[in-house]
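Sharing a structure with you now.
Take a look at chain A:
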Amino acid sequence: MSETAPRVGLFVTCLVDLFRPSVGFAAVKLLEAAGCRVAAPRAQTCCGQPAYNAGDRHDTRTLAAQVIAAFEDFDYLVVPSGSCAAMIREHYPALLADNPELAARAGTLAAKTFELVSFLTDVRGVTGVEAAFEGSAAYHDACSGLRELGIHDQPRALLATVRGLRLEELPDADVCCGFGGTFCVKYPEISDTMVTDKVERVEQTGAGTLLAGDLGCLLNMAGKLQRRGSKVQVRHVAEVLAGMTDEPAIGAGVEDRKG
Partner candidate 1 sequence: MSAGRDAIMGSLRRALKRGAEEADAGARQAVDRRLDEFPRGPQPARAQIPPAAQVDLFEAMAVEQAATVARIASLDQVPAAVADYLKAANLAPKLRLAPSPELENLPWDGQPMIEVETGRAEGRDQVSLTGAVAGIAETGTLLLASGPEAPTTLNFLPDNHVVVLKASQVVGAYEDGWDRLRETYGRGHLPRTVNFITGPSRTADIEQTIQLGAHGPRRLHILLVEDTESGNGPRDGG
Partner candidate 2 sequence: MDSSPRAFKANARAAVKDPQLKRALAHVKVGFIGKRAKAVARLPEFDALRDAARDIKVHTLDHLDLYLERYEERMTAQGGQVHWCPSAADARAAVLDICRRVGAKTVTKGKSMISEEIDLNQHLEANGITPVETDLGEYIVQLRGERPSHIIAPAVHLTKDLIEADFRAHHRHLPPERSLEEPRELVEEARGILRERFLAADVGITGANFLVAETGSSIIVTNEGNGDLTLALPRVHIVIASLEKVVPTLEDATTILRVLARSATGQEFSTYTTVSTGPRRAGDVDGPEEYHVILLDNGRSEMLAGPFRDALRCIRCGACMNHCPVYHAIGGHAYGWVYPGPIGAVLTPGLIGIEEAGDLPNASTFCGRCEAVCPVRIPLPKMMRHWREREFERHLTPRAVRAGLGLWTFLASRPELYHRVTGLAARLLATLAGRKGRLRSLPLAGGWTGVRDLPAPQGRTFHALWAERNRSTGP
């Protein structure tokens, strides 16, 4: 890898770290294929969204400061999640506004923070991937990525270059799946109604696989599909783009693996 290649700090997110490291490795593969040098600093944990959305600004600032310190020396911060990327990009500067020194650093970091797929297309100019996937998939637009970062066309464009993949347009793809962080456990009945609507739509497409760019939403939709006994497989979009679909799908056991 050339010494002039941009140095990317990969923020894997707490959910990928704990639940699905293979998404992190898919991100590494895609970033390296796009000519980046990738590091994943060990000083990273959580971007602070749970505290932020619970109204706890003090704790959020603590975690934000930690993320800034861990990533500010990289050329880019890349996240395989729209909501964590939006947290750092759209919310850190205002959150830290009353500490001018930190706010300035937050602003600098925000400007070089990107969600993975949009980073590949919009910053690195990636127009296609070397990957194959046999079957049909539906893509769900996770809310933060869609509405805070404007991610809509980018994943569809790259998925269109995956050999063998047929993309089925998901009706109401822009409607929330009912995850919403702690929302899904604080208001389980409302969340259930929302995710039920969502997976019914997914099932109507007839697609064999459901893709999205945020692991929280994916865990929610996968969990609901599996509770209903659905055979739809659920994966992070990075896994398919990286051609790394050997691991069982999200929430699928070894015996569920497609033959």
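By definition in this document, contacts are C-beta pairs under 8 Å (C-beta built on N, C-alpha and C of every residue); 3 or more make two chains touch, one makes a residue touch a chain; residues count from 1.
The set was built so that all candidates are chains of the complex that A comes from, given by their letters.
Not measured: the values here are computed from a predicted model.
Student: With chain A shown on its own, which candidate in 1 or 2 touches it within the complex?
Tutor: 2
Student: Residues of chain A touching candidate 2 in their complex?
Tutor: Touch residues, chain A against candidate 2: 12, 14, 16-22, 24-25, 39-40, 42-46, 48, 50-57, 59, 62-63, 66, 143-144, 147-148, 174-176, 178-195, 197, 219-220, 222-224, 226-227, 234, 247-248, 250-256.
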